[in-house]
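These notes are about the structure you will find just below.
Below, a portion of the complex is reproduced, with chain positions unchanged.
Chain lettering (A and B) follows the sequence in which the chains are written, and residue indices restart at 1 in each chain.
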Amino acid sequence: MSGNDENLIVEVDQQIARITLNRPERRNALSLALMRELLDCLRSFGESREISAVILAAAGNVFSSGHDLSEMRGRTIGDYRKLFEVCVEMMTEIQRIPQPVIAEVQGVATAAGCQLVATCDLAVASETAKFATPGVRIGLFCSTPMVALTRAVGRKRALEMLMTGAPIDARTAAEWGLVNRVVPAEQLRTEAENLARQIAEASPMTLGLGKHAFYTQIDLDQAKAYDYTREVMSLNAMAADAQEGICAFLEKRPPQWSGK
Amino acid sequence: MSGNDENLIVEVDQQIARITLNRPERRNALSLALMRELLDCLRSFGESREISAVILAAAGNVFSSGHDLSEMRGRTIGDYRKLFEVCVEMMTEIQRIPQPVIAEVQGVATAAGCQLVATCDLAVASETAKFATPGVRIGLFCSTPMVALTRAVGRKRALEMLMTGAPIDARTAAEWGLVNRVVPAEQLRTEAENLARQIAEASPMTLGLGKHAFYTQIDLDQAKAYDYTREVMSLNAMAADAQEGICAFLEKRPPQWSGK
């Protein structure tokens, strides 16, 4: 399966989907049209049993420069609300679909582009990647990006990025927890794909259940998080794939997942 | 004082209690029986004025491999609920008792074993220790362990451990905030004991009050956390040990704690 349109290139190989932001001449700006296509694409993968992991990559030298500023001049409040509504919906969908979503960051990721990286479950970056939230410099503070950024890198580091707009390099992003791994540019795609394949060996039922539980428990206080995850784990233990996995482990053989 | 039974070895020396997980042949798996004994032991220390710190160690090469999988095959939902209820109760007790609880991690800590390390107030690890949440590989996502893990290491790092199941080494665990210190294996016990003794020099009243306040404020928003801790600190200032400590400091002499 392979598709190509103006904004996104979509490829699927052995159950790993690869979405490539494909507006390199516009620095992969997240136009309203692109965000809607990305949202639709994520939704459809989320419902597919043929997809076990999603890689989000980008064409050209820039991962994404964030919102498309040419769409942001002289619009009505209704237009802006619609734009940020779709943006938040798309970001939220990344965490809502059952498959892991891995950002493969080959270049600069700024503003909502940085938010996109912070939002993905995991992120692999090239040594040449950079990250910034420079909205403050054009009078438009990166207020929605900071929701994801703050929760990834903590307070003082987020505030420095948000208030100065200055970029951090890939090593710093890894030290701060914004990305998981940094590799030379020529190994980037292989690293992202290996990570996706490694995760995809697991039962998709288990992965989907775990990812959902992760984002549900993270905003609860600890007592509530335990009340919730205790029940999730009890139900998980009853599932066919858990029983198969436990037996296979005790019998020292590879498990056979039924997806149930 | 010294005790020994099937699952735990308990020793007390100069008000420092040492609990050793003692099922090395079962990789110190947290069977229901072991968890109940550990819970009882923690409760009893929590009520004792003779104990000023608790070290949680383990016999053999493995710190703990988590739940006992031999107890998790073909059980009822009621059995699983009971298992995770006792597990959460035991983890919660570690943070509820007034004394500091220090994990002394000599080997691999996986799944609920990793949760145990994440849950202790402090953790010292040997250079040879490793940490993983590999449940995803046997179909049983580490949903209760992730409550403690996420709150120790943050989102992307927790997700990588949870989704891949791959281990991290002790240095990485220290960089991510999962453990406080890493030392050569032969210095591990001394390091944990020195840390315990250093903390135990403080007034036990103050330590217990502070530990309780720590876990209460951490899940509140900042304004509520300040409303709460303002009152805690005002009351603390009235206590005999605070007045003694302030006077001793101003008079440049060692304080004499009354425990009040």
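By our rule, a residue touches a chain if its C-beta (ideal position, glycine included) is under 8 Å from a C-beta of that chain, and two chains touch if they have at least 3 such contacts.
Quantities reported herein were computed from a predicted structural model and do not represent experimental measurements.
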item	value
Given 2 placed chains, full-complex copy number	3
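The rule is simple: only the chains that are shown with their structure count from here on.
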item	value
For the chain A and chain B complex, residues of the former touching the latter	100, 121-123, 151-152, 154, 177-180, 195, 198-199, 201-203, 205-207, 209-211, 213-214, 217-218, 221-223, 225-226, 229-239, 241-250, 255, 257
Residues of chain B defined as touching chain A within the complex	69-70, 72-75, 77, 80-81, 83-85, 88, 91-92, 135-144, 146-147, 150-151, 154-160, 162-166, 176, 215, 218-219
